[in-house]
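The structure appears below as structure tokens.
Complex shown without one protein chain; remaining protein chains in place.
Lettered A and B in written order, each chain numbered from 1.
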Amino acid sequence: MPAPEQHRLIFRHIDEPGYTNDLACYQRGGGYEVLKKAVLRKPEELMDEVKKSGLRGRGGAGFPCGVKWSLVDRKSGKPIYLVVNADESEPGTFKDRYIMHQDPHQLIEGIMISCFANKVACAYIYIRGEFPEGAKILEKAIAEARAANFVGPNIVGSGYGCEIYVHRGAGAYICGEETGLIESLEGKRPYPRIKPPYFPAVLGLYQCPTIVNNVETLCHVKHITDMGGEAYSKIGTPGNTGTRILCVSGHVQRPGYYEFEVGKCTMGQLLNEVCGGPLPGRTFKAVIPGGSSAKVLKFGERYKGKRKVGADMVDYDWGVEDIPMDFDSLAMIGSMGGSGGVIVMDDSVSMVEALGNINAFYSHESCGQCTPCREGSLWMKKITTRMVHGTARPEDGALLKSVADQIAGRTICAFGEACAWPTQSFIAKFGDEFKGYAQAKAAPRPEGTPELV
Amino acid sequence: MNLKPETLRQIDEVITHYPVKRSASLPLLHLVQEDQGYVSQEAIEWIAAKLELQPINVYELVTFYPMFRQKPIGRRHIKVCRTLSCAIMGGYRTCTEFQKQFNTHLGEVSPDGEVTVEFVECLASCGTAPIVMIDDELHQKVDAAKARELSNKIKAEAAR
Partner (left out) sequence: MIQPAAPELITVNVDGKEVAVPKGTNMIEAALRVGVDVPHYCYHSKLTVVGNCRMCLVETGMPAVDPATKAPVMDPATGKQKVNWSPRPAIACATNAAPGLHVRTTTPMVKDCREGVMEFLLINHPLDCPICDQAGECKLQEQSAGYGRGYSRFIENKNVKPKRTLLGPRVMLDDERCILCSRCIRFSKEIAKDDVLGFTDRGSYSTLSCYPGKKLENNYSLNTVDICPVGALTSTDFRFKMRVWFLKQTNSIDTESSVGANTVVWSREGTVYRVTPRQNDDVNDTWMSDSGRLLYKDIRSASRLDAVRVNAAESALDFAVAAAAELISKGGVAVVGSGRSSVEEQFLTRKLAQAAKAEAHLVARLGEGDKILISADRNPNVRGALVTGLISTLPSAGLASLGAQIDSGAVKTVISIGEDLVAAGLTPEQLASVSVVFIGTHAGQTSAAAKVVIPSLSVFEKHGTFINQQFRIQRFAKAVPAPAGATDDLVILSRIILASGGPALGSDVGGLWATIAAEVPALATMAYGNIPDTGLLVDASSWSALEFAEGQTLHFKPAAKEAARA
């Protein structure tokens, strides 16, 4: 089956010739019209539209946005904050970068609508430190929007006011974790908070109720408000509504970002047709479907079981190529849609070395607060580094898995899973490669094989 | 500490963005580093005093976040992405090439004082790997050949 056409909702203007990131350009395309109409409605109605839309968070966990909003403590009398997670730190993910650099007003409009819906008077955009240009663009865009009365007090004469500030990170993956982000925003080491009791919806920024939403998620809110939750929910597939930006990197002919209706495009269509297939003379070996912490998929393996289609349960028997790129299907086959970062590895890649690279990332990024992640992530890195640069033992794979098993599910935040899942899945699927790595390493490598560790 | 008037203005402005002064720690560290090139112990104490914190509160941040440095670096800061998508597209070779071009090692100021080359984690532009940031500029698809080209540009700037 040929791949479906892209459905560019969020990325409509990305890379569009002549499209600039200033307010005038945005307004020429109807920018801020949705906000103008939104502030004439009741906030509760807008929340309802988001609930009806079925929008799921685009940051990684895929948590329903409407539910997240409904959990906010609105009785405390404390101010409610909206924090925009623009940390885009999951390796393999590079969608929010383009929104912020090329279409910042789309994000600002989404933020203002979300703030209005949630009666938020102050929002912070926590943007990763590695986007200095993006921060400047956002600040300029906010200033423009403020000058045009779309941000600030009494916006478009509605009596409603809200400020947006840009807050830059400084190179820490853990700031993508919402409570780590909040701590960072409070000027502390970004140690994720224990939950209970510190659920952001109740005890978030400055111990006030706080909503943390991803950049792309908030852009979707703008479109939901525009077309209505009902109409939005018809895009995509049931339970996986709307569009999703898939970021493809690694060993394909045409890496990049592609926006599809969620679940309408399979992994095979994405990689083979949209991205042009493997590099010349190569075959696909493995793919990580949702950012580097998602469990790896091995080309050639089959996923079997029963799944719900409408009201019925039907059998499925999929290869990697057959998996629809939606939250539920990827979860069903044991991985996740995560942040939409698809990392492709072909047969030139040693899985031991690839894992070594990933382990180096997670051990570098572990905040060090809680024991299993702090000690386990570095231990795994030390093992894989030794395997690559020192002596590899046949039993190292089993040891790696055992270490990972002692991390996942036992940490303060989801980083525990994020650093354990790669190891667990690499060993489960490529265990033989780990057992035989000493021999493989000794054999001559093809010219140009990249170093990974 | 001799901060530029513009930096001081920005510092006073940014503190107003938050209901709690401590929140301005990261913004102040960025501003001071941009102004001074690095974050000295004096700067840490200045920021702490400015935000009514203890110096340890700021020191904890400076040592946590890799983007803050406690020593001066070369004139240009070359940051090569080390993470998976870039690595499988040849990021390590790119990094080695920069080090070779400037006869330097990771994290050190090159002998000519021109650059500091660093490996950094994911820069979130994986579709155009390998990624390099030189100061605040993003450079995409930087293979070894392009690394040489960029190096030559930097050297040419230095020669001027």
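FYI, a contact is a pair of C-beta atoms (placed from the backbone, for glycine too) under 8 Å apart; a residue touches a chain by one contact, two chains touch by 3 or more.
Keep in mind that what you see is a predicted model, and the values were worked out from it rather than measured.
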Among A:V120, A:C162 or A:L378, the residue in touch with the chain that has been omitted: A:L378
Sole contact to the chain not displayed, among A:R97, A:R128, A:R168 or A:R189: A:R189
Residue of B:W46, B:F64, B:F98 or B:F119 touching the missing chain in the full complex: B:F64
Residues belonging to chain A that touch the chain removed from view: 172, 189, 191, 194, 196-197, 363-372, 374-379, 382-383, 386, 399, 402, 405-407, 409-412
Interface with the undisplayed chain - residues on chain B: 41, 54-57, 59-60, 63-64
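Basically, only the chains that are shown with their structure count from here on.
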Distance from the mean Cα position of chain B to that of chain A, given in whole angstrom: 25
Residues of chain A that touch chain B when the two form their complex: 88-94, 96-97, 128-133, 165, 167-173, 184-190, 206, 247-251, 255-257, 288, 292, 341, 343, 345, 349, 354, 357-358, 360-361, 364-365, 367, 450-452
Contact footprint of chain A on chain B as seen in their complex: 17-27, 29-30, 51, 53, 57, 60-61, 64-68, 82-85, 87-93, 120-129, 133, 136-138
